[in-house]
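A single protein chain has been omitted; all remaining protein chains appear in their positions.
We just call them A and B in the order they show up, numbering each chain from 1.
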Amino acid sequence: MSLHITDLRVYYRTLAGDVKALDGVTFEIADGEIMGLAGESGCGKTTLGNSLVLLDGRMKHVGGTVMLDGIPLPIADFDAMRHFRYRDISIIPQYAMSALNPIRKIGKMVGELLESRGVRYGEIRPELERRLELVGLGLDVLQRYPIELSGGMKQRMVMVVSTLLDPSLLIADEITSALDVSSQKAVAQALQSFRDQKFVRSMIVVTHDVSILYQIADTLAVMYAGKLAEKAPTDVMMQRAKHPYTRMLIASLPEVGVRYAEHKLTGIAGTPPSLLNPPTGCRFRDRCPLAIEQCAEEPPFVEVEPGHSVACWRVDEVAAPKDSAA
Amino acid sequence: MLTLDRVSKVYKVGAFGGTELRAVRDVSFTIAPGEVVSLIGESGSGKSTIGKMILRLIGINGGTITLGDTNVATLKGAAVRDYYREVQGVFQDPFSSCNPIFKVEHIFSLVRGVYFHSLSATEWRTKVAEALGAVALEPGQVLHKYPHQLSGGQLQRLLVARALLLDTKILVADEIISMLDASTRIDVLNLLGELKSRGLGILFITHDLSLGNYISEKTVILRRGRVVEMGETSKVFGNPTHPYTRMLIASVPQLNRRWGDESITDPGPCRVHAASPSGSAGTALLVEVEPGHSVACFRVDEGLPC
Partner (left out) sequence: MTVGAVVASTESVGRRREILYFALRGRKVLISSSILIFFAVIAVAGPLIRPGDPNAFIGPLAAPPDGQYWFGTTTFGQDVFAQFASGLRATFTAGLLGGSIAALIGMAVGFVAGYRGGVIDEILNMVTNIVLVIPTLALLIVVTAYLSARGIFVEALFIGLTSWPWAARAIRAQTFSLATRDFVDLARISGVRSLRVIFSEIAPNMSSYLFLTFILLFGGAILIAASLDFIGLGPTEGTSLGLMMYNAVAWSALPLGMWWWFIPPGIGITAIVGSLYVLNVGLDEIFNPRLRES
């Protein structure tokens, strides 16, 4: 499986104009890769995840292409995408676990879902049961109502159902955010095992929680204000991130062990720009401590070492390793 | 000094209120001026319930909460207003905390109407400007706006400023940064640090252990309404004794270590029963593991013998 995204632009229609939620994003995902897509609210990561599968009426595809295994995906055509949805690309949307019908038993809901996709429930049941056991859910979960399951259990249930037909690409949108710390670990590890067991070839894991991504993702892509700031293998990103935003973001995370009295962490002052009329040039310019005149022109997203790309003019100067905390 | 002594909260649920749901059981701890106490627990642990009981938003079924020598539960009338002069709170969702149909200055005028009606307009404006300055906000830039026109971080800082208008001694911060972005979280957290150095006692309710470790002096770990471990933060995080605490810390994703690198060694026999073998399982006793660090019976919830 290979995914190539070239200069993808997706805007939201509103009465006040177009919100440029995704404004020119280019990257690739290789076979078997788990890519983490991180960023803060409003950066466009959820738009990116949704636009690959579920471009709805409010969004419009303004430009760019998506190629899955060499085939261009007709993301703007909701009906044409039906052919790819669930079989080739699957998504776990952001509030999936809250969307389970409370008055339906889980097994019945799964059956209806599969029948609507043209899959015979009876035929696929053995595989379904095998996977449920794999993620640590007993078979009796099919006889229960959603309210009887905990958040972590519901989320794992949704994960199994979304990947039942072995899609090439899975997009997981904030699946750990609403969970407790112990469930987060179970869900994240289940996600990794799906790739290891080849239920899914590659994944895009969308979340604001960089530390979870560090645990399970092979590569990390950081977005800011609708554009990609940096993309690199996870270890490289943690040790030698080059984009000022990435470095400040990582520096603002309290790893267990850092204490206020010893080392006061700093956040990033200011707020992201409005996507209705984004500024020209580098979008991080107003908050960047390293901004120079050249930043009035938008920096290109260039590869600085194999697999590591950054969008910053000063990438050659930012060569010092990340300051370690305490 | 705010003291909780064996506080409990029981809800009657089910048809005709037949079943009892024990949300909080026998919780005791103190918040002293100038210290941040983290109340850490997962969902359903009762941490928010404790915060609301301290703020008198829900009633207490058992035990007492005292501010100095005053029992919080027995306050009536004007005494309640005096209580809120000293104890304030900030909640999790800044957009839900501000009435969406009013401009944000409404949250300040509410306080003015009750406590400061004798101040002139200029005096009031100065007071508000001072409070906003303490949280690094400009009155001219925020007061005339509607909540949806500001960011979550700005709103939370506004709500902290509101809490500072009075002579606040104790601040209950209930998950105040969980809905904020990573880059703004730290700013609000550092603000709490500054308030602490000005003498405020803060109850920092959170599910995020890293944040609790960052900002607090004392930590209380809550599980299903009961305290399982508490003490000085460095000791609780450095030497976690209760199996639940160890499990929590092992599940936290850290940036320097992958899961599975560490091994969870057996914590040994239950400390409570080691200290007093005749005690029965299921007690609420906390036993001191080291000075400033106590742990509860390991088998409390399961009712198993140690």
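The rule we apply is simple: a contact is a pair of C-beta atoms (placed from the backbone, for glycine too) under 8 Å apart; a residue touches a chain by one contact, two chains touch by 3 or more.
In this text the structure is predicted, and so the values were computed from the model without any measurement.
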Worksheet item: Of A:Ile71, A:Ala99, A:Ala261 or A:Leu276, which one is in contact with the hidden chain?
Response: A:Leu276
Worksheet item: Which one touches the absent chain: B:Phe91, B:Trp124, B:Tyr214 or B:Tyr244?
Response: B:Phe91
Worksheet, complete the sentence: It is residues of chain B that touch the chain not shown, namely 52, 55-57, 80-81, 84, 88-89, 91-93, 96-102, 107, 110-111, 113-115, 146, 148-149, 151-152, 159
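Operating definition for what follows: only the chains that are shown with their structure count from here on.
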Discussion item. Just the number, please: Cα centre separation of chain A and chain B in whole Å.
Written reply: 32
Worksheet item: What residues of chain B sit close enough to touch chain A in their complex?
Response: 42-43, 151, 153, 181-187, 189-190, 193, 207-211, 213-215, 233-234, 237, 247-249, 251-256, 258-259
Practice prompt. Within their complex, state which residues of chain A touch chain B.
Written response: 40-41, 151, 180-182, 184-185, 188-189, 208-212, 214-215, 238, 248-250, 252-260, 264-269, 271
